[in-house]
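Removed: one protein chain of the complex. Kept in place: all other protein chains.
Moving on, here comes chain A:
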Amino acid sequence: MSSWQTLLLRVGDKCPEYGGAVDYKEHIETCYGVLWREFEHSKDEISELLLQCAEQLPHKIPFYGVLVGMINLEDEDFGKNIVDDLHCKLQEALSSENCDKIRTLMRFLTVLMCSKVILPSSVIEVFETLLSSAATIIDEDAGNPSWQPCADFYITCILSCLPWGGTELIEQVPDEFDRVIVGIQSYLSIRKHSQDTSFIVFEADEDKSAKEKDFVEDLWDHIQILSTNGWKVDSVPRPHLSFEEQLVSGKSYNLSPISCPKQSTSSSRSTISRERENYEAKLKYPQRLRRLHIFPSNKIEKMQPIDRFIVEEYLLDVLLYFNGCRKECASYMASLPVPFRYEYLMAETIFSQIMFLPQPPFKPIYYALVIIDLCKALPGAFPAVVAGAVRSLFNRIGDLDMECRTRLILWFSHHLSNFQYFWPWEEWAHVKDLPIWAPQRVFVQEVLEREVRLSYWDKIKQSIENAPELEELLPPKSVSSFKYNSEEDHGYTLSKEFREMVRGRKTAREITSWVEENIIQIHGSKFAIEVVIQTLLDIGSKSFTHLITVLERYGQVIAKLCTDQNMQVLLIDEVSSYWKNNTQMTAIAIDRMMGYRIISNLAIVSWVFSLSNIEQFHVSDRPWEILRNAINKTYNRIADLRKEIQTLKKSVLLAEDVAVKALKEFEAAETRLEVVDGQPVQAEKPGRLKRLKGYAEKAKDDEIAVREALEAKDALLARALEENKSLFVSLYKSFANVLTERLPPVSADGAFPKLRDEEDIDSMAIDLEESSTMEMDHDNRRKDDRNGEKVTHRYSLKEQDQWCLCTLGYVKAFSRQYATEVWPHLETLEAEVFGGDIHPLFRKAVFSGLCRSTTEM
């Protein structure tokens, strides 16, 4: 990379390229000097890279804006071209509904106005276009209020630009600016308060969300405060001020008008379809951040609310644009161009992404990597902050959404595995004395389980040597539980004989008939399952690959034995019993058997809801992991099919094209005549004609073949979707059954029973405050006692209530995660499961998972 490029990329960074200088003015001068030297022969490259930088390094947009402004002073075409390019990009982003691009390009637009490259009136025009589109969307008659998320997004975009150019707009176009502000005000007065209880991480906040301001209202407040403060923001560098005298003489351009895509207007369809549309809009125009308040307010860095918003935006942008570039990601995260510290805010922002519902923008493991890298980049500051976040989340674990709990467990175990499994476990030793269903205890137990999977039992045992009490929570040392160890065991001889046959490489068919004759006919099928599963699992017990090999070879033997769902449930029971001390192997074995279609997902659901598992619901992740795997695998196969169909559709178009062309070529050749001896004869040689005909026929055959492949896949997808429907019906029915039996009855006045103690929530709030003092006297012995006391007080919850909370939490989590798959079947589900006198709390959990309003119940 030549030096002008490096300098352009690195402008504003504290880096060796600029000799470690921190003065922005100096950076811009140096960079501009080099760019201008190269300008003659690299004009286009410079323009292109500048735009790329603005798009992908949005926190440095002010610098890029000034650089464009400076070059514009010398070469007016350059500015004009940048403005035109920006227009194209913005229009394309709007049309393709690419939120991230729209947002960053709007900021660049504002900044170019500050550097006198774009006219302020053009910025106002863009604002007004978005504003009027937003106003139309939420209008019942002209628009479609289901698309409010899109309208909200447009308004957020306008508001987000103001910290970068509010001062300039007020100064230069005060009346127009006021018009925009009035427009936003009137939009805010019409729009509906958005409350997505579905996406709330802490369940206790559910009730609050109705009263609290939503994201747009909140941002509006910040902007109003900002305007009364004279638009002073610490977190936005304003380098153009240093160059104002020069820039003022630059030529500013108009941005051609833009247009927003029109969302489909609302037709008076059913509530379900309107709600479904609203759900899809929420996914398409997601709220970017849902703040997670982890730290008490005295811990988090002091800053203006708008600065907080801006730093969050910076961090989210770095996470977005530097995905896959570890080194740069960590270094930009750690060194944003703001004059205050923000480690706590950074931790809250990253954790808010790990816990983002329904899905984080990237897989949670990405954020795990970022945290690991930040702990290394800021060894003095960040690890302690992360530890503080963990403690705080641990204190509120019982209130955390079930899906988020799972993510937290996976993240934390992975994180510790990168830091030698060091954690001050003695702080949490007290959980041993809690009831086994206490959420904190379950959390510790599941973290240890995952640690053991990532490492090995003895190592993890050693890692908790400061808290030997917790050894009780370790999973059993993972050994298999083979039933036939001595000759007295019923089945020992049969199993041994079976093993010999496997060893003798007998075929699946031979073994099947042996099983039929020697076990089924004498001892019955149930016993046959026991012997076959115990023996095969034992043979395949050494590793994942051994298991796969056995299943590939003898899966048919099992499949023949277990043709119906009841037999499959028995089979899963046997797997679970063989691997009762190893949840991972149980889950893997069941997962693979489903993969080989030895067992159906319905059988897995049925097994998960068998009594012995139901009793585990609030105590262990084991049944849930198996259920999650089954649904996830089903979903993955559907997603694969959809992808394949997409590709095939493209191939069909391509093949059609080829076939038409080949046919045309043949026909053209065939009809080409020439006059020989006064008679018209064919001009082409017969050999070529024959060849062309062959091509045309082959192309047609190819087209038919691709079409048939597409039809076959379509049929497969239709079947898979039908199976999916039965899966969800069965899943929800099972949930409904177990919950109806256990949920407390609705009181006579129709009020929902309260599972969570109101006092409980209060005591948690107090904990949060205390946790900060706790941290300070880290080595204080009293802390543990105090903690223990508090905890016993907190788990006044009865076991049954905890079971209900946990199970309802999973109902919500599954509904939310697979909402797009559940929505199409909602009418069936309404009729078959959710109708009638279904328990309102169950209904509420499902509805809230699907983002349906519960008010209409």
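Please note the rule applied: a residue touches a chain if its C-beta (ideal position, glycine included) is under 8 Å from a C-beta of that chain, and two chains touch if they have at least 3 such contacts; residues count from 1.
The working rule: contacts and distances are computed from a predicted model.
Of the candidates "Response regulatory domain-containing protein", "Cytoplasmic tRNA 2-thiolation protein 2", "Nuclear cap-binding protein subunit 2" or "F-box/FBD/LRR-repeat protein", the chain left out of this view carries the UniProt protein name "Nuclear cap-binding protein subunit 2". Considering the whole complex, the residue from A:Ile28, A:Cys53 or A:Ile200 that touches the absent chain is A:Cys53. Across A:Trp36, A:Phe215, A:Phe340 or A:Trp457, the residue that sits in touch with the chain not pictured is A:Trp457. For the chain left out of this panel, the touching residue among A:Cys88, A:Leu283 or A:Val479 is A:Val479. Interface residues of chain A with the unshown chain, by the touch rule above, are 9, 52-53, 56-57, 320-326, 328, 363-366, 368-369, 372, 410, 414, 417-418, 420, 450, 453-459, 462, 478-482, 499-500, 502-505, 538-539, 541-546, 548-550, 553, 584-585, 588, 632-633, 636, 640.
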